[in-house]
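A single protein chain has been omitted from the complex, and every remaining protein chain is retained in its original position.
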Amino acid sequence: MTAPLEAIEPAAEQAAGPGDERPAYRGPLRYVAVKAGGAVLSIGMVIIGTFFLFRMLPGDPVRALAQGRNMTPAQLDLERRRLGLDKPLFDQFLDFLTGTLRLDLGTSYEYKRPVLDLIVDRLPATILLAGTALVVAVGLGVWQGTKAGWRRGSRFDRFSTSTSLIFWSVPTFWLGLLLMMALGNGIGPIPGIFPTRGIESVDAPDGFAYVLDVGMHMVLPVLTMVGVVYAQYLLVMRSSLLDEVGQDYITTARAKGLRDDQVRRRHAVPNALLPTVTLVFMRIGFVVGGAVTVEAIFTWPGLGQLFYRAIKVPDFTLMQGTFMLLCVSVILMNTLADVVYHVLDPRVRSA
Amino acid sequence: MKKWLARLSALSVALVIAGQGQMALAQEPAAGKKIVRVGATQAVDSMNPFLAVRLISTSVHRWMFGYLTVPDSKTLKPSPDLAESWTSSPDGLTWTFKIRQAKWSDGKPVTADDAAWTFNKIMTDEAAKTANGPAVENFESVTAAGQDLTIKLKAPQASMLENPIPIMPKHVWEGVTDIAKFEAEQYPAVSSGPFIATEHKKDQYVKLKANPDYWRGKPKIDELQVIFYDNPAAAIIGLKKGDIDLIGRLAPSDFQALAGDANIEQWNKQGRRAAYLQINHGATTTDDKPVGDGHPALKDPKVRTALHHAIDKAKLVAEVQNGLAKPADGSIVPPMYTDFFWEAAGEEKISYDPAVANKILEEAGYKKGADGVRTMPDGKKKLEFRFSIHTDTPVEDKLAEYLTGFFKEIGITLTTNRLDSSKFTEETGVTGLFDIAISGWSVNPDPEEVLATHLCSRRPNAAGEGGGTESFYCNPDFEKLYQEQLKELDRPKRAEIIKQMQKKLYTDAPVIAIYYPNDLEGYRKGTITSVTSIPEGDGIIYGGSSYWPFYTLDAKATAAGGSGSGAGGSNTGLIIGIVAAVVVVGGVGFFLVRRRKGVADERE
Partner (left out) sequence: MTTVAWARRKMAFGRFWTTFRRQPAGVVGLGILVVAVVLALIAPLFIDDSVTSVVSDTGKSFGAPGTDSALGNDESGRSILELIWWGSRTSLLIGFLAAALAMVIGTVIGIASGHFRGWIGAALMRVTDWFLVLPSLVTALVLAAILGGSMTTIIVAIGVTAWPSTARLIRAQTLAVEARPYIERSKALGAGHWHVMTKHVLPNVAPLLLASTTLEVASAIVTESTLAFLGVSSNKTSWGTMLRGSYDWNAASNGAWWYIVIPGLCIVAVVMAFTLVGRALEAVLNPRLR
């Protein structure tokens, strides 16, 4: 669990929110342009914020970089000059800004490689893990939420809602450790069939068998992530379906003589999906946040693990780079969500 | 509900089938080869030996490359490696090594020129100093003629034969323009040691194959794999399940978790590490100016002795190290190195006795206040000390809890101060902003380096920078002894001097040794049929300062089966990542289409 459940409501509200002080947009293009402008502004704030946040570090950054190596004062000075730390703060800021805009995020102390290279190396693994978990969680949440909302108060509703709430209350790392003990190591009659580390076996086979191998490695981390996050999709789907059920058009559809099933599938669900779609994008950042613990537990070679290591060392350049990248990607996703929502929901479009 | 159950059962069937597939797959590529998988809770930081500093990386490099000398597998004394013999001039300033006739794994001969290039590179290139800079600090010049390597020193150096630098192939490496940026990820790597690295997947594993042309002869096993775990608990599960065959440097609780498993041999021997407390007894810079904010009471040797008396080392060993360590009655050299190890006995031994500690403090005028905490004799300052430890080190946290309890018994308050490693190094090694700090050192077969960390010259300079002290110690007798042992080339005599130095540290107590943790490892009896530690018998397997254990390792060949090994994985990983991204985008698209359809329906 990474964020309070109640954040779901305003999340949906944000896009659909009261259009009180918004100017009357003339077209989707104009809307996209405004949103893109906002995103650029946010990204700018992230870059500025990151610079000052990491300058708040107590102590001498060069000593932090030297990390117990025997360095002569001359070497320390050299290092300081190399990093541009002898310049005034404003010049340092300009250097940082131009570097970042040129995608030069500095060199990691720990790995002695450019931060961007490290990030690019690990991005696919995180996309694979978080993407799969997201798809499964959304699928599971939407499916259960639909059924629960359609038959409110039924046994299924009570069962699925309370199960999801229990999982939602579980700390991610704890669930991961329990799953590892149960399904990785094996307890009693349960055999430990799933691998407990990494993305693939060391002697990974080729072809389809390789896909299977990676699939096996994904089972535990994906289960962990899904278990904790699917509740929010279930709940938001359920509550927005409840909204739709009361609407006139549902009654009309029923009056037309459509079967219950058809009304649900063709009318209620597509409309109720809107808040869920927004939520998916809103929560991308939190999925990545959850990936930090899951990747650390299962030695998954992704961004989360990279970030976790950076904190352990601590490797501030790497921390700074990963932090910025995570924030920027979440901002982009949110902007996309706004735009998608705008295109999807005619009510917002006309506002 | 019925449908739901059906789906659930379908899922579990699929998982079981997949599980069996997995087991079959894991055996397939092994195909009658002798493969040993080593687990590690650390990942390789760099495959470039000029840059790599982590223990895992230096271990891998020890398997890959030759050195001038290697510790003898029985005595740990320097013995020939790539240098088959050597001589030194009477003044000890000129050393000549004869490099043996051996071949790089690409067929080119190993010459003295390779060694000279390696040392000169480190001496001239700042970036190349990252890993082993201090080891060439005393080198005046290094030259080569045929197979003869001549090293001229600035001053005599007894540890000359323990040089930690791997000899690199000049013909491969001289083309590297920027060492700082070179990752050395070219496989198979050109090497001269028992193993050749064939694959490295960052943060996942390194694969090495036996070097068939190794000058000592091909190792007994065919392949060595090093597999990284972030999570020690997962590594233990891995060993129990057989995902890995050997794991070293275990924490006591992890080691105990292996007990009772019939497939696993528990390896519990003396370690090469000493754990001690560093006391701020008045930190100074090289120009003898005080630095930092150490508690004034600690300048009093009586207080330090009292602290020493208050520490129940046996209890610490029993409860912090689960009994898997030796209480320290000596100093910074662990008992594993029998030649150099010194232990206090009789009168001079400081044993656990809180009553004595209280008496010493009482007599020295540190009276207890109403709250049970002692104050300075002048009554101004309470005896409240900070204890600096690293963040995220459970053993140090536990140690802090015990010390707090011990010192409370003698009227001293201890508060724990957790610092990340860079701040820790700065405050306890440079700025002197500490009272008591945890410390420790993994000692090499030659203890010169650890002794040097208590020299006056290792303190930070007048500007308050640099150095590399472990104690801010500066004692003329200790300095004199250090210089004597440097020049003393007779080993027993030198050992005697080194013992005197340890005694000095024990009685002056700038550091208080608490215990010597055991070397704890575990391996699968089914796979590993024979292993020789360093030193032979009761030594270390993983993490020792030589390749012997892994060179002599023998293993059971895996059952014959399919063939082929997994190459080209990273591309596949990328492809799968892209596929997943497509699925996500596709999913959204699907909703979109559904939505459009819904709207259309509505408008009908």
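We call the chains A and B, going by the order they appear; numbering starts again at 1 in every chain.
By our rule, a residue touches a chain if its C-beta (ideal position, glycine included) is under 8 Å from a C-beta of that chain, and two chains touch if they have at least 3 such contacts.
Quick caveat: nothing in here was measured; it's all calculated off a predicted structure.
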For the chain left out of this view, which of A:V34, A:L97 or A:M181 touches it?
A:M181
Can you say which of B:T94, B:T391, B:S421 or B:N444 touches the chain missing from this structure?
B:T391
Which residue among A:T100, A:T132, A:T146 or A:T172 touches the omitted chain?
A:T172
Touch with the omitted chain, as defined above, among B:E137, B:E401 or B:D538
B:E401
Contact with the hidden chain (one of B:E162, B:D254 or B:D446)
B:D254
Contacts from subunit A to the absent chain lie at residues 1-7, 9-11, 13-14, 17-18, 20-21, 38, 41-42, 45-46, 53-54, 56-58, 162, 165-166, 168-174, 177-178, 181, 185, 239, 242-243, 285-286, 288-290, 292-293, 296, 307-308, 311-312, 314, 319, 323, 326-327, 330-331, 334
In the whole complex, what residues of subunit B lie against the chain that is missing from view?
232-233, 236-237, 240, 251, 253-254, 256-258, 319, 322, 391-392, 394, 398, 401-402, 404-406, 408, 416, 418, 420
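Throughout what follows, only the chains that are shown with their structure count from here on.
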In the complex, subunit B residues that touch subunit A
1, 15-16, 18-19, 21-23, 25-26, 28-30, 37, 45-46, 48, 51, 126, 130, 133-134, 180-181, 183, 201-205, 207, 225, 227-231, 233-235, 237-238, 240-241, 243, 392, 420-423, 425-426, 429-430, 461, 463, 465-468, 564-569, 572-574, 576-578, 580-581, 583-584, 587-588, 591-592, 594-595, 597-599, 601-602
Any idea which subunit A residues touch subunit B in the complex?
58-60, 63-73, 75-76, 78, 110-113, 121-125, 127-128, 131-132, 134-135, 138-139, 155-156, 177, 180, 184-185, 191-206, 209-216, 219, 249, 266-267, 269-271, 273-274, 277, 280, 295-299, 301, 305, 308-309, 312-314, 340, 344, 346
